[in-house]
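One protein chain omitted, others in place.
By written order: A, B, C and D. Residues from 1 in each chain.
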Amino acid sequence: MSHWRASLLAALLASGAVGAVAQTPKPATGNLTIAFAAEATMLDPAKSAAGVDQYFFGQIYEQLVRPDPSLKKVNWLAESWSVQDDGGKPVIDVVLRKGVKFHTGDTMTAEDFAFAYNRLRDNKVSRWSHLQASVESFEIVDPYHFRIHFKQGDGSYVADNLQLWAMSKAYFDKVGDEEFGKTPIGTGPWKFVSRTIKEDLKLEAFDDYWNPTQRPTVKNLTVKIIPEDLTRVAAFKTGAVDWIDAVPPALVEEFKKMPGVTVASYVSPNNMYIAMDAIDENVPMHDVRVRQAAAHAVDVDAIIKGVLFGQGVRYAEVGPGELGYDPDLKPYPYDPKKARALLTEAGFPRGFDIPCYNLTSPREPYQKEMGEAVFAYLTAVGIRCKVQGQEYGAWITFGRRDRPGHIDGFYSNMWGHGLPGDAGTAWAGHVHTYVPGAGWGITSVHSDPELDALIEQLKATMDTQQRDALIRKIARIKRDRVAGGLTTYRPVVTFAWRDNVTFIAWPTPGFWRNLQQIGLKQ
Amino acid sequence: MALSIPVSEPIARRRLPAWLRGAPWLAFLVLTIVLVCAVGGEDILPDDPNGLNLADAFRPPFWAAKGSAAHLLGTDNMGRDILSRILAGSQISAIVCAYAILFSGCIGALAGMAAGYFGGIVDAVLMRLIEIQQSIPSIALALILAAAMEPGLTTVIVVIVLTYWAWYARIIRGEVMTLKGRDYVNFARVAGVGTPTILVRHLLPNIFNTLIILATLQVGQVILFEASLSFLGLGIQQPDISWGLMLADARQYITSAWWLITMPGIAIMLTCRSANILGDWLRDRLDPRLRQL
Amino acid sequence: MPRFLLHRLLQGLVSIVGASIVIFLIARLSGDPILILLPNDASPQLIAETKRNLGLDLPLWHQYLIFAWNALGGDFGRSYRWQMPALQLILDRLPATIELAICGLVFSVAIAVPVGVLSAVRPGGWTDRFGRVFAMLGQAMPAFWVGLLLILFFAVELNWLPAFGYGGVSHIIMPAIALGWYPVAAQTRIVRSAMRDVLDSDHIRLSRALGTPEHWIVWKYALRNAAVPLLTMLGVYFAAMLGGAFVVETIFAWPGVGRTVVEAVFSRDFPVVQAGVLFTSILFVLSNLLVDLAYGIVDPRIRADR
Amino acid sequence: MLEADAITKHYRTSRGTVRAVEGVSFSLPKRGTLALVGESGCGKTTIAKMVLLLERPSGGAIRFEGQDIATMPRLALKAYRRRVQAVFQDPYASLNPRLRVGRIIAEPILAHERPGRAALDKRIAEVLDIVGLPAAAARLYPHEFSGGQRQRIAIARALAPRPELMVLDEPVSALDVSIRAQVLNLLQDIQDEYGLTYLIIAHDLALVQHFSSSVAVIYLGRVAEAGPTGPVFADPRHPYTQALLAAVPLPDPDHVLSEAAAAGEIASALHPPSGCAFHPRCPHAFAACPASVPPPHAVADGHIAACHLLQETHA
Partner (left out) sequence: MLLQVEQLRTYLHLRRGVLRAVDGVSLHVAEAETLGLVGESGSGKTMTGLSLLRLLPRGAGRIEGGSIRLDGQDLTALTEADMARDIRGRRIAMIMQDPMTSLNPVFSIGDQVAAPLRYHDIASGAVLRSQVIDVLKRVRIPSPEQRLGDYPHQFSGGQRQRIVAAMAIGCTPRLLIADEPTTALDVTIQVQIISLLKRIQQDAGLGIVLITHDLGVAASLCHRIAVMYAGQIVETAPVRAIYKAPAHPYTQALLAAIPRLHATERRLTAIPGQPPSLIDPPEGCRFAARCPHRMDRCAEPPPVVDLGNGHSAACWKLAA
């Protein structure tokens, strides 16, 4: 366990929230209202479009394997699982936990996972079918035992918690597609009660939850949607809600000083970076020295401190706590002199003008300001940024290689969806050379045969140890060559709750908003 | 005899030329300052408006504790001098206002004149266009347009022009319909004066007042409209600075650093108010019929 | 009367159709929803297939005709993003937005009428000065600023009103003020100038000459006359509020159409954008129709003209 | 010179068809002055507008020197526009406040010819002189003049292209008594001097009697009585003309006004009464009146009246 993770756990322990874990649960009682900043669109894991959807359906649906509050992977709906070899093709063999019930009362069986698999891989239904692309077939051994046969090795599949959500086949057969999405039924700690778009999601604690030691102690939970930061803060301050997510960075200090309020910060595995065009020979960043100059030009620490109020963690290619994290791999130090020298060396003594695209409808706090600051630093050493803003709709397709037109400068980007797996999937997307139609390098403006080979190897590797080593290796090369962009920071998300609330943060895959253990103090 | 003296004519006291009495000097002054700043370029800026200095962020205005004379109105979240940004913002705001008003005014005036003068099918078509424009919520139109184009100065101007031309057109149309019935226009027609001459000589000069007044009223609307677009991230983009953008960005610090939002806010208020006062005054002076706008 | 109504309705219909065409076209200029919809590694075949399924491969005019034909039958397509009928998505949000727009309008009129009347009666008086400053603030402060200040003061400081959400009367007060403050200035101006004109008119002079008490002249005789130009503007304001509500909806977490449409634009969710804008246009036409009818109530001359 | 042949003008409105003019005929000899007289809404201004090509007749024809102005060839039409000019009622509305007087007067000239700068100035000075204004007036704006002076400017403008026919639409009714006499005298002087033909629209019978050589009394879009002014005023044959004349208050305390001559009020052109439109107000109305429209009846040389009473007596 890294230092970073240890300190986080210590903080959690210190907050006194963990103490409730071991006790025999009492039936859930009482009502609690909390507020989220963002809203889900779909509550159907197959149709969900955005990572934010998981904040919501992650309360209702569960997966085979999941991280616990200390980010350790534990078997969850799977009693046990292993990767086996079947004549050179990998197979994942899963034994299900018995006695797990859906909210309808039906017992969870391998049939349900077969259904989930078929639904998730159907590209007419699912947005996540590509995650199942390397699966060859799904085999039911007995009601609590199934095997997933692969065409070739798929490291991400393992890294991403086996990717299967427990969805009730019986329920689907009964209500059909439309209702299935509207009234979700899962195995999770919370039962769906009602949802009003743009307003709230009402949940009820699931009494028959299979894991009674780790379930909510409050009966009714209402999640309000309050997108505007200060309004959400005001809602908390006025007592309308007792728990909020995404405390604005500027106000974290103020919240810490508030009496009767607990504040906890968690690193989000969203990895922010500044992508840059390195494939076009006419663009200066084609030259590795220019990319290094850019890396030296930006004082990321100062930006985190100044712009983000410290609510960010700097990372070099792989964040602390992730597979392949290498504490010895350091980010480029801020050194404008060296940056200028590198530019001169690369043949740009007077710098150059370059378009820089910034996201103006932020997905993470102060993302826009962050971009502005980065571009200002670049400009200061001679990489003169012509900033152009992009709203979300444009931004989301902007980096894609199958879009007409091409990227000719810097643009702010991030990776992290589908995590916490590891860096493999993301790198396949934005570091590997673009191969049309093959899924490689879909947002990549980089091309490096050595890295390509390593990333392909990583993709096929399902063994965790081997992956760890590979990732470290790639990360070092990536860092040295500033390949696939300049890594900056990972945002920190801060939750605040009143002292009448008990809360232990569980990471919904990647985003920390799992209300597995939330309750009212007795 | 009908009494033709307006009830509100004030008692004369001062000895200025009649048309200048009661002129809003303060409003003139404010607008002049804004204009000077707008054309002054970078020379008048005390500091680089985009000069990042994270160590010096959130410095309050000079009169507050921790304030500094180097940053009279304080610094923002990235340590940039707010006064410089407001001054630089006046340039962009002035450009946006100028182009937006010029184009929406010209298009609106042309459309309004055509609809009002020719009537019939031209009028019917233009009126439907105006109504179509008005029935599409302007912010939705702006949003989609801004998404279709690249956000930035040009887009903001285009969006505002598309939103406001109908406003001008509708009012000018009404004006022209009244003017068209005037005897001097009738006479010109009787005398065989050509339509272009009638439009240019008889109608245009007489709607000019209206145009001026509408333009002054639009100043505030343009600035706020741009602020709303900035709120969505679709307004003016860095490194350009506009007051609306400053306002929209600063709202996150409304409780922790009040001056970030208040300073550009005051600039907007002073400018809007001055333009409106000037417009009111011009209207009273030039054309009392337009008081209803 | 019915003939007049029919005429206005027809004109309104033309506007609605026109608005739908405009929105349809610009929305399609704003980008391709396919890449937002589909997974990152979608194959070209899948992209083509999805385009065909959504009808996005047809020529624009054909797409529009399909849209218009379906819309006539009440089918506005399914939201790409929400995977539900766009119509339902919009209709569910519509009441909250209408409620907000009406309350905003009521607030603005409730301020503008007394201030406008009193400042016409006593130019330079206390109400005139104070009222104008009040109106000016609304005109110079964007709604998000007003909204946040209201929340900070009335919710956080005083704890008088709930900071957010949709619910009872107390919930709507601050959003209505934030939305309704902006047009106060313009409305005050209309009322004030209309009142000045009316107070200058022959019939008011005759009323005075016959000894009518001043308050009676102002609040009964003149105000009803002055209401006509204000009414004219109300239809336009109502539409502006429907369309402009998204900022206030965002600030106050108000579950309205404005936010839905804004987000739909960001995600290129065309059916929702089209349905949203179309319904706002319909409301615009309807509100103008209502205004026209209200004219008849306020002004009997107009009644006769129909 | 000018002839109207059964011209009609109908306006279609949302409430129905307004029959503003219903088959009006008259003829105006060169150098003559014809007055169209009637109460407000009778259609006299509409007739003037049709003569001035501001409105198009719904039926009938207006002929200028025998040529139908509706079907005139381009060139003749252009000439017509020069040869026919107008003076309107309101001296405040008829001059563009944004133009200098010189430019206002130059406009109708420039619409037809391109004289040089000096020649133009001379022409302007000339017409200003004719209406009794100094040449310096050309440099001023209309608002710098009084009502009477403005009407002089309007006359000067109308005179500028050297017209032959002038349509005078209530040319003095907006002026004060003392100014009115000045303007009327001026108009007469101009006619005498330049041999102009006048078509004057008026409601003031005393003025008409004083000013015009012939008169047409219009009631609800139809000619009730027409003829040379002297005989028509001395011996009015139509009850409406009689009523009008009886109703004029004279500046003579001994004159007794008769209220009985025309009871009630003028009907709406939207729903004109059947038959003779005057019958509901006529003290002599009888069975034939509501039944049919009386045809014009010649009572003397050039003097006609459209009344069933005359038919009866002469039948």
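Everything below uses one rule, namely that contacts are C-beta pairs under 8 Å (C-beta built on N, C-alpha and C of every residue); 3 or more make two chains touch, one makes a residue touch a chain.
Source: prediction; values computed, not measured.
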item: From C:107, C:221, C:266 or C:279, residue that would touch the chain that is not displayed; value: C:221
item: Touching residues on chain D - with respect to the absent chain; value: 39-40, 146, 148, 176-182, 184-185, 188, 203-207, 209-211, 233-234, 243-253, 255, 257-259, 261-262, 265-266, 281
item: Touching residues (missing chain, whole complex) on chain C; value: 201-214, 216, 221, 224-225, 228, 298-301, 304
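In the analysis below, only the chains that are shown with their structure count from here on.
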item: Geometric centre distance via CA averages, chain D-chain A, whole Å; value: 88
item: Intercentroid distance (Cα basis), chain D paired with chain C, Å; value: 52
item: Multi-chain contact residues (two or more partners), chain A; value: 230, 361, 391, 393-394
item: Multi-partner residues of chain B (each touching 2 or more other chains); value: 147, 232, 251, 254-255
item: Residue ranges of chain C in contact with chain A within the complex; value: 30-32, 35-44, 46-47, 53, 81-84, 89, 92-93, 147-148, 151-152, 155-156, 159, 162-166, 249-256, 259-260, 265-268
item: Parts of chain B lying in touch with chain D, wherever the complex brings them together; value: 182-184, 186-194, 197, 201-202, 205-206
item: Of chain D, residues touching chain B in the complex; value: 52-54, 78, 81-82, 84-86, 88-90, 93-99, 104, 107-108, 111-112, 154, 157-158, 161, 167
